[in-house]
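Questions regarding the structure given below will be posed in turn.
With one protein chain withheld, the remaining protein chains of the complex are depicted in position.
The block that comes next holds subunit A.
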Amino acid sequence: MGAKRKKSEGEELLNEGEKENDKNNENISKKMKKEILPSMIKNKEKRSAVHAKLKHQKKVEKRKKLKARDAAEKRALELGEEPPARMTPRTIENTREPDETVCRPDDDELFAGNDADEFSSILKQGCAPKILITTCRFNSSRGPAFISELLSVIPNSHYYKRGTYDLKKIIEYAKKKDFTSIIVVHTNRREPDALLIIGLPDGPTAHFKLSKLVLRKDIKNHGNPTGHIPELVLNNFATRLGHRVGRLIQSLFPQSPEFRGRRVVTFHNQRDFIFFRHHRCVPLEFISCYMWTILCSYLTSIMKAFCYYECRYIFETKESKGSDANGKKAKDAKSEKTSQQKVITRLQECGPRFTLKLVSLQHGTFDTKGGEFEWVHKPEMDTSRRRFFL
């Protein structure tokens, strides 16, 4: 019922839109033609038929335009001229509401702020971060599994059972034992629901809502992470608030990544949702010699005799070298020389996958009653679809 109603509303809106367009057309064309709009027809069958016809016309016009565009591009390429510039599609990121708190790279105030904030001691001087992971009072089902995976992702992290201690008491205890951050995994209805990251000694408290958790065992073809310190990728933290959150996340990881371990931990911010991914990566360089591919195929067929999980890692790279060579011979986009070399990275996912959304950021350690909140999410902030805060 609701769907039908929406459809009729959409029709009406369309008709109204058509009305406006028609008015403009009339003004431009200067003809005294009287257009019969579908909305003026009282007979439902006739009205729907006219509307359908109009829609079909519009579709045909659009297709014609597209074909003309493609033909023009092709012609220009054949003639050797510059093809006409491609139009950029309108995306939500393109049309994001301008935010004055977006960080600019030439902002001195930002750097000064960075030096003076709570993370500078960890990020600059390189004191190793030490993380305490705990849960809410009742922990069940997926909680422990998620925590064990978190322990493997974040180096130098320790898990302590919650008991019935107050969070403030836990914070004092952690300060005594020289921890640099606390992560509290909150469970609701037997699923990890929220993440509380508290910086110590008097760092900010960030409360995230956790969703779409996929554990390692549920990922197909997952890899197992090694013990190397991972590399961090923080994408799209644009505003001041986002920058602060990004630094908070950065302070969880040691600042000396071991590139040989080839572990990448990504926090990608898109429209205020922070996506977490954990990969093992191999950038491959291959030369698309025909001989090379045959060599590879022979080698893999021989090496497959030794089934070993590390072999799997290598087989993948070799096979992909071969297959990718075949696949990418066609593309000329990135070819620098006639030997057609390209560097691609191949990622194997390991570790959990989840999304975070910032609910509140509080200055100082956890204190909901007396604390000063830097940012709190309110429902009235969701009214605009083009406004993002991170």
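In this section, a contact is a pair of C-beta atoms (placed from the backbone, for glycine too) under 8 Å apart; a residue touches a chain by one contact, two chains touch by 3 or more; residues count from 1.
By definition in this document, contacts and distances are computed from a predicted model.
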From "Protein MAK16-like", "3-methyl-2-oxobutanoate dehydrogenase (2-methylpropanoyl-transferring)", "Cytoplasmic tRNA 2-thiolation protein 1" or "Vacuolar protein sorting-associated protein 26B", the hidden chain's UniProt protein name: "Protein MAK16-like"
Listed residues A:159, A:173, A:275 or A:389, member touching the removed chain: A:275
Residue, one of A:44, A:86, A:161 or A:260, that touches the chain absent here: A:260
On subunit A, residues whose C-beta touches the chain left out of the figure: 91-93, 102-105, 114, 123-124, 136-137, 166-168, 211-212, 226, 232-238, 243, 246, 250, 255-257, 259-262, 264, 266, 268, 270-273, 275, 277, 279-285, 287, 289-292, 294-295, 298-299, 302-303, 306, 308, 310-311, 313-314, 317, 336-337, 339, 341, 343-345, 347, 355, 357, 379, 382
